[in-house]
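A single protein chain has been omitted from the complex, and every remaining protein chain is retained in its original position.
Lettered A and B in written order, each chain numbered from 1.
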Amino acid sequence: MEPRDIKMKERLYIYWKIWVTVASYAFQETFLNRWTNALFLFGKLIRFGMLLVFLFLLHQNISGIAGYSIDQVIVFYLTYQFTDTLAQIMYRGVYSFSTSVRTGELDFYLSKPINPLFRILTGKPDILDVLFFFPTTAASLWILSHLQLHITFNSVVIYFALLINSFLIVTAFHIFVACLGVLTTEVDNAIMLYRDFTNLSRFPVSIYGEPFRTVLLFVIPVGIMNTVPAQVLMHTQPSVGMLTAVLIGLGFFILSLRTWKWSIRKYTSAGG
Amino acid sequence: MYKYWFLFKIYWQNTLAYPLSFAIWRFRQVLATFASVTVWLAIFQDNQQAFGYTRDSMISYIFLIGFLQSIILATEIGGLGQQIYEGQISNVMVKPLKVLGWIGAIDLADKAYNFAFLIVETLILYLIFRPHFVLPTIPFFLAFLVTTFLGAVLFFLAMLLIGVMGFWSPDNWGIRFLFYMFIDFTAGRLYPLNILPQVLQNILRWTPFPYFSYFQSQIFLGKLDWMQIQQSFTVLLLWIALLAVSFRYFWLKGLKGYGASGH
Partner (left out) sequence: MIEPVINISHLTKTFKVYKKQPGLLGSVTSLWKREYVEVKAVDDVSFTINPGEIIGFIGQNGAGKTTTLKMLSGLLYPTSGNVSVLGFDPWDRKPAFQKQFALVMGQKNQLWWDLPAMESFLLNQAIYEVPETEFRKTLNKLMDLLEVRDIANIQVRKLSLGQRMKCELIAALLHSPKVLFLDEPTIGLDVVMQKVLRDFIKSYNQDFGATIILTSHYMGDVKELCKRAIIIDHGHKIFDGDLQDIIDRYARNKILSIIFSEKVTQKKLTEYGEVKDFEFPKATLLVPRSIATKTAAKMLSELPIADVNIEEPAIEVIIRDVFESKAA
């Protein structure tokens, strides 16, 4: 093995160890607040179920929305659910970032030999999100099997490939929020705003009129994140071409990294 | 009394110190209503009727709910539980200031502050979507005002009750989250309560949740007759009484066992 490969392997191993350690602390903390966490989990299940109930009721009563059958609309919702849950598993750290900045903990991240962005984004993973992921994914698959859809093996493969692009966009969003946290005190609001925008993609973004639709595809690309992969999966006309989607995803991601570099340079330490 | 008015004013000043934060909050409220209206507009593009609502009546409903929730559900005391747990109310307790008065003044200030902006936003949304409202007659409108006020009181009590748990538990985020999910469920910005199966509706009518905005919206939209209004009104009052009594009980109990910790 080349020395460079060994170094890379070592680095990756170190990052893995850090993630596991932080995760196990977070796991232990979960038991300290047993009721809170149980309630939280229950609340998330209600939220998930509630939208499904709504879609089910629509299914009974409505023929379609904006040219899509209700079955297809459900696929859009489940895609959103999938990327959203994964994002929360991976990037819970941003939700407690505002405290870190206020207490000056950020300085510790910046002065240690681990990429601070990694610590900020992935810090404090929540076991509940993982617990939540499995039943909801299973439920999604079960629901999907009962829907009337036109899906082929090819489209599934492309779907997952596009989801990788979606994950790039998710990462970029969280990096932007981290930038806001470094520059201002508004990170909590920013993260909530991000959630609100992704909520918009529970339904296909083509239902929104212009210029809003363009915004959701090219400026705040939640449409690329959730709508386009599902459209491709179901062999319907995607709102943008796949190549465009990938370019936007990559561009957005690179932009977020650049912004992060710039934000750190502007950063001043928390006062005494 | 002047001291509570001063508290009210100082709260406004404090919020003004973070204009961006407040702006984002208001933007999110507008966005939520905007999103819901858009979804229903899309639904009614291909369908004339859905769940017994026409396009106009559904849009009116969404509009109204957004407005009501901004008033009734605006609260500053979500953090009350944590403040109690961390001993921050000690500062208030040592002063000639009633803790409940302090909480009330701040909550009222928050509602008033939100309301001022809500008027502007509603105007903007109205100009975009132009919903067709059928305005209620005077008696129904009065009933609407009264029940809106009582709905706000009910919610205030509910938040107090949740907050009082701060005497015993480090954080009540779990309960609050669940609580908000239930509210969404029963009078969501996305769909009205009565598209749910009748069985569910009947159960929910006995819980306090529909009285946080759904009940009021139905009065305004003229969907209830006086008999129904009276029945629901009674349930609303019963819940207010129950929550008030429970709160008082736990509040006194909590104070006695208070550790004034956090030092």
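Remarks
Simple rule for what comes next: a contact is a pair of C-beta atoms (placed from the backbone, for glycine too) under 8 Å apart; a residue touches a chain by one contact, two chains touch by 3 or more.
Predicted model only: the values in this text are computed from it and were never measured.
Considering the full assembly, B:L97 is the residue among B:I24, B:I77 or B:L97 that touches the omitted chain. The omitted chain makes contact with just one of the residues B:I77, B:L108, B:V235 or B:L255: B:L255.
What subunit B contributes to its contact with the hidden chain is residues 2-3, 6-7, 10, 13-14, 17-18, 87-88, 90-91, 93-97, 255-260, 262-263.
Definition applied: only the chains that are shown with their structure count from here on.
Note: centroid distance subunit A to subunit B, computed from Cα atoms, is 29 Å.
Those residues of subunit A lying in contact with subunit B across their complex are 32-33, 35-40, 42-44, 46-47, 50-51, 53-54, 57-58, 61-67, 184-186, 189-190, 192-193, 196-197, 199-200, 203, 207-209, 212.
Listed in rising order, the residues of subunit B touching subunit A in the complex are 18, 20-21, 24-25, 27-28, 31-32, 35, 38-39, 41-43, 45-47, 50-51, 169-175, 177-178, 180-182, 184-185, 188, 190-191, 195-196.
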